[in-house]
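With one protein chain withheld, the remaining protein chains of the complex are depicted in position.
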């Protein structure tokens, strides 16, 4: 069984290699190869899962040592895998959702001439992500970590001819690299402290080191998680990442890659347990991001960017839960899985809408689409109910548990965190209802030609087709696209209930992920009731704003907060002023200095020598007699010197 | 007396150089094939060296020793440790690609237009490349300081002609301007390196004086001196040792190059053709870092420890400064040159961190940087030769018209920014870890280099390859077969050494242990004994 673990990674990796090196002759079959290998990986995962279920909870962990990767002195990095309940959960989520999205992409990318390459990149992503969750040491995890970053870079910038896509891809990679510094430094501290960076020895011996070291490692891991999971302050790339094709947004920027940070924190739980200060930092980041993302999500008119804000916010929930320690780890992962289902479903739904609407993304140009796209409407609706936490659906179970755990943190901290989580739930309900109403209900705003947008740079101008406005003909998407949506909708509806049945999910993870029951200061029922009230308030407010009144086809100017939220709460402006501009000046200044000062000193020396030679050249006037004089003078000096030396 | 294998590795390209130069003017193509064949044969010999080398055996193997100048104790002494083997293999590996990539670089521009203006340029070009190879190999194999010095300096002559005589035709507006820039670059290269070399010569003589004074008989033999130092027979006064160290180190720091002695590199790499630029940065400059490891640390352990803080700071400045300047460049080749300066900073950082990870990483870094820069630079050269411009702003949207070229360029770039899975990651991470265990602050500062690397590589890729297709590049052909034959093996090697670097680390590790014992350092122990 152990030997199969490597194959999980190898299958999609092979796919990537074949598709990317295969050349044009694979154009016709490439998407099938890619999908087949993703599915093969999923089947392998299922086999391993069945095998795992067949064993006792304690010895479900499998490990496979493939080869020694970097052996230098005490530094021993191995390519070795570890498959336990936590990584199993991820394997199934990644390969399952991954396969569905491969299937979906067959239809979605049908008319793209570079479809083969797209599938190659998707396979590359799967391989890297599986490596990330299967690695049994931090360095190999880092390899997967950067690998998914690369796949994300390639896929965001898939339509490279669009400058905006290329810029967004570059931004994503670079912001992620800033986070990667954290992971590198964390590994270096681990190696310096423990002499190793494999999971089990490090996590088991954390107790032997000082709290300061543990805090340092924890904070560095948090920095890494912030980069990959788009948490404040490294969140700015996620919104722009929506430049990529929609299946990419669904798979990478909603369901899997962005949750890697949560995985990292949960996996390194022992370190955070030993470092309360780092935990506080984690919950703070989670709470701030969940509100930040939610607020941004409220203001966006671009359907994908609204969903991106939502992703950020939901991951904020997970990070918050992961920062709570053993009372929250399992719920972080549970929310991660349910979120994987419904958010992927929502993104695929958004893609399906765009597919039928000539790639229009502005929700103000949608409206009343439920008649034209019944399946999309139904699946998107179920995803919507799941994400806002409608009682009985997936999101309800997982989110409610996180809110409870937040309250259970205890003390003022608990009230603040719980309050933030509740507020977040209300805002989630608001913005998701807004998306729902603007897209599927109300007038059919797309029938009229768009009026040129006024000067509001943050609002994406509607697709200007040049001459005549072409009225779109909304239609349902092909089977290859709707089937995955239906499957994901099932997950969105039932997964949560299934997981919570007798705390099945928590107990499944327990040997790897420690679990404790949290004790909220008020009864669990009260928290649930408060959650439902928050949800109703959010939905109600959205209905008052977007359901009862017609939605203007042009964005109103809006309040100061709205305008700021449209600009992602000024995050880019902040980065621009604080980092980009000074950086540019610094670079330009250095280029100037290098030329003028460093090189100038050298050229100056050369010029000085040259000048001196020019002067001394004048002595050489060409007259033989003057040379003779100097010779005679020289001889005289020599003789004099000799005599003088004698005399002394 | 066994077959002098190391001499053969150096002699083969030397003879090849003479033979290539002697090919008649009309038989240009024959000269090219001859050069390629010689470089391939050298590669085979180098492979034999690598296989004959036993990592578990003596420190120096395949040794040869003959008297050269008896009066001054100069000997023709060769021998390789793991580090030398790795670098000889790198050199022998890269030269065939350099030859193949430069296939048309030295074709006479208009044979009728300028009769007799250049004496058989093609033959000269390839002969000079082979001559450089021979000298570099000797430098890597020499265990006699004087012998090393002679070839370390002699290398400048063919390099001078390669830079000055076969410049990049894509740079300037007209030929006269280009020639001026070229000769400026070549003279700058020569003067910088000569200045460093002369200081080293003084130190070499000083070293001889010290040994003559104390051992009774002067010697240049590295092994003899290191042994005498270890046994206490030879002791150097503190100031003498420091001065001699500085003399050696300056020469190597110019060659490496270390900030602030770096300004010759962007000029030299910018003005020369891409294969020559590869020769400079991937092969010749490696002699500098190699010599730091072998001669500075081996001959002057105490002075090395004394200089470490300053060297580390300079290395860190190089890393950050080179990267920032790379971001600010408008010329593709100069950008790569500044990126190399940043990478040399990493190598020197690793060497002077004095840990097995740092030095092992630095050695791997030399090899990996050679391959990755070769890949990136040669593809950049192919790109430049198509459009006739080195300016980044003259490109855009190339990936649409030449996807393979863009793809290989991206892989070269990703290797430069040390993406895991590609070889440079292994070495860069080792250097970082090795530095961090002894000097945490330096390790953290150096880590910022990886973000800056991402910036300069991706900005370069974005500006040249993505976006709407510029009209000037619309008809750009994709990589030809010859070009693909250059790039594909390099990329395969990058992947191979990134995924499975063990064969290389196995060879390098024992050598690094020896070097560390020369300077009497051991790796710091972990704070906590980890549970197993």
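The first chain written gets the first letter, and so on, giving A and B; residue counts start at 1 in each chain.
Please note the rule applied: a contact is a pair of C-beta atoms (placed from the backbone, for glycine too) under 8 Å apart; a residue touches a chain by one contact, two chains touch by 3 or more.
We adopt the following convention: contacts and distances are computed from a predicted model.
Asker: What does the UniProt entry say the missing chain is called, choosing from "Phosphonate C-P lyase system protein PhnK", "Sarcosine oxidase delta subunit", "NADH-quinone oxidoreductase subunit K" or "ABC transporter permease"?
Answerer: Spelling it out: the chain absent from the display is recorded in UniProt as "NADH-quinone oxidoreductase subunit K".
Asker: Which chains here touch the chain that is missing from view?
Answerer: Over the full assembly, the chain not pictured touches A.
Asker: Identify the residue among A:586, A:628 or A:641 that touches the chain left out of the display.
Answerer: For the chain that is not drawn, the touching residue is A:628.
Asker: Across the whole complex, list the residues on subunit A that are touched by the chain not included here.
Answerer: 617, 620-625, 627-629, 632
Just so we're on the same page, only the chains that are shown with their structure count from here on.
Asker: Taking the mean of the CA coordinates per chain, how far is subunit A from subunit B in Å?
Answerer: 37
Asker: What residues of subunit B sit close enough to touch subunit A in their complex?
Answerer: Touch list, subunit B to subunit A: 188, 191-192, 259-260, 262-263, 321, 324-325, 327-329, 355-357, 360-361, 397, 399-400, 407, 414, 419-421, 425-426, 429-430, 432-434, 436-437, 440, 443-444, 447-448, 450-451, 454-455, 458-459, 461-462, 465-469, 499-502, 505-506, 509, 512-513, 523-532.
Asker: Which residues of subunit A touch subunit B in their complex?
Answerer: Subunit A residues touching subunit B: 20, 67-75, 139, 142-143, 145-147, 150, 153, 157, 160-163, 165-167, 170, 173-174, 177-178, 180-181, 184-185, 187-189, 191-196, 200-202, 204-205, 208-209, 213, 583, 586-588, 590-591, 594, 598-599, 602, 606.
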